[in-house]
Every structure is written in structure tokens, then in C-alpha cells.
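All protein chains but one are shown at their positions in the complex.
Presenting chain A:
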Amino acid sequence: MSERLVKVGSRVGLHARPASLFVQAAAAQPAVVTIGRPDGDAVDARSILGVLGLGAAHGDEVVLRAEGEGADVAVAALAELVASDLDAVQ
């Protein structure tokens, strides 16, 4: 199992456009990744409604987790995305 704790880098948090970009990237990964609050339930990272429902603001910590083949790659790629400022992506 692969797991990473990351701080949300987007200025406006994981809402709307940042969440769209994150979800699309998650759908392209070789493994199913979940995202959740450190102390809460996790949701499928490919679910925009689930990701929006986390209400993760700038600076909040989230946990990314995946199992099986490709788990490390998928978690690493998504962790980098969460930590970066997705609002700045053109």
C-alpha cells in the first residue's frame, strides 16, 4: 500500500477548477487512489463530487492512498498535483 499526507497548494482549495484537474488526473492513473481528511472517510479520487465534498481549503492536509500495482506511481503523481497550485495551471 502506498500512502501520502499532503497539504493542498491551490489558493482556493480543492474546488471547481482545481478539483476538475485533479479528478481528471486521477482517472488517468494506473491504480485507484482514494483521498480523504487525515481523520475522516476517504473518497474515490476520480469522483469530482467526492473531492468537492471534502471541502479542502488552501493549506488543509489530505491523505492519498492506493493499493496494488501502480500504487506508488499513482499516489506520487497525485500528491505532487495536490501540493502544487492548480489555479495557476493554464
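Everything that follows uses one rule, which is that contacts are C-beta pairs under 8 Å (C-beta built on N, C-alpha and C of every residue); 3 or more make two chains touch, one makes a residue touch a chain; residues count from 1.
Assume contacts and distances are computed from a predicted model.
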Chain excluded from display, named as in UniProt, from "YnbE family lipoprotein", "Cbb3-type cytochrome oxidase assembly protein CcoS", "Phosphoenolpyruvate-protein phosphotransferase" or "Ferredoxin": "Phosphoenolpyruvate-protein phosphotransferase"
Contact set of chain A toward the excluded chain (per top definition): 9, 11-13, 15-17, 19-20, 23-24, 43-44, 46-50, 52-53, 55, 58, 85, 87-88
